[in-house]
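Complex shown without one protein chain; remaining protein chains in place.
And now, chain A:
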Amino acid sequence: MTVPAIELKGISKAFGPVQANKDISISVAPGTIHGIIGENGAGKSTLMSILYGFYKADKGEICINGTKTDIPDSQAAIAAGIGMVFQHFKLVENFTVLENIVLGAEDGGLLAPSLSKARKELKELEEEYELFVDPDKRIDEIGVGMQQRVEILKALYRQAEILILDEPTGVLTPAEADQLFRILDRLRAEGKTIIVITHKLREIIENTDTVSVMRRGQMTATVKTAETSPEELAELMVGRKVLLQVDKVSAKPGKPILEVENLRVFDQAGVERVKGIDLTVRAGEIVGIAGVAGNGQSELLEVLGGMRPGQGSIKLNGEPLALSGHGSDGQARRAQHIAHVPEDRQREGLIMDFHAWENVAFGYHRDPAYQRGLFMDNAALRADTERKIEKFDVRPPNGWLTAKSFSGGNQQKIVVAREIERNPDLLLVGQPTRGVDIGAIEFIHKQIVALRDQGKAILLVSVELEEIFSLSDRIAVMFDGHIMGERLPHETDEKELGLLMAGVAEEAA
């Protein structure tokens, strides 16, 4: 048996009363890809932060290549040959790629020699690992996929032998994610050791050699990937059986609820984001809009939700709705029985510093049920919140907590509860499960399907193809402000949708 590249023995870390990591031991063989999977808040990121010197473990020891190593700060981690690619990239946006790579690893007081040396080494690294980037482009001029490569190159430039990636595919398109894993394969072939932290089961199954599962700060299992299944991993993560497939009967679409004709949307800069869309959503049907982020889906949702003006025509139950000016704002849309779960819950769905019970009222705070004379009836509001918290299994079940003290999944449950419980005719849902753990995903999906089964119309926008497939009764693919085509989920596959998402027209596909 070879000496493990990384060995953690009995790592424990507490933040106040919260035990983030409890007696964690793990051993990673050199030249392998090791996955760490767990729900949000399971302690994965804390563990990796300890390994990268951000936090000091309360107990336990770290061995790198068989030698006990102290990692008090990031500098020590770099010296030990550990490189980290964070979920949120640590890049200076108005620096060039080259400057970012050199930062902190310069050779002397003057920049010029460091930069020219780095340029040369970068070229070698690029050829060795097929990691091509333009060293003179500024970070804010390149896409996220490229930025991630810069992070990987940064680690390699510092001679990292162990590479840790935290939720690396969260911001990538499916194609970019595939590319990333090809790069990781290549790195593994060159003898690097790679740890990938994720909550996406598919990535783990397809790309890792071994996988460790974390739950509530503890390591529940480490298994060979080839000897496990998504179902088993999901169960280990959540601690109970999880339905990976959404259980639903086939849709019985009724009359059209939402009819969109020739809708055009311009952004603040005057750029046309939605370029004449026709779309119908019927009662009792979920229509999923697939597409790479930034192809007009957000703008479509925002116009329908009353967050920005548009041109063209939309009808709800046959009645035309205003697209700008009076009767087109969010308040009006809610009165028109359109509920909206916005894409970015933290910016658009919640006020993070307000209590859960206040957040439950937003948008509906003029509801007579919440009024008592001139004042808000806070008691009624809190009672209502309590009911919703229970029904939607929000944890911890405490309406007095601020929105930001809930986990992502529970924040989303608060938003979904607020919107679904209004019994809308049309529900707009944007990225309902972004940053949401697997248990909560299952719950939220069930609620959406239940609403459909009550005969409501649902328009879903998601960049997760898996989600689109498992929820939608009909799929429309958006590219560059156009709808490239509509498909029925059982008559298409990821490959075909992927081509449509990339703008390849139907004939060619």
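Convention: contacts are C-beta pairs under 8 Å (C-beta built on N, C-alpha and C of every residue); 3 or more make two chains touch, one makes a residue touch a chain; residues count from 1.
We adopt the following convention: contacts and distances are computed from a predicted model.
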Candidate names "Xanthine dehydrogenase family protein subunit M", "Cation:proton antiporter", "High-affinity zinc uptake system membrane protein ZnuB" or "L-arabinose transporter permease protein"; UniProt protein name, chain not shown: "L-arabinose transporter permease protein"
Hidden partner chain, touching residue among A:F86, A:W357 or A:Y370: A:F86
Among A:G10, A:G104, A:G143 or A:P320, residue touching the chain not depicted: A:G104
Residue numbers in chain A that touch the chain omitted from display: 45-46, 49, 52, 54, 73-75, 77-78, 84, 86, 90-95, 99-100, 102-106, 108-112, 114, 154
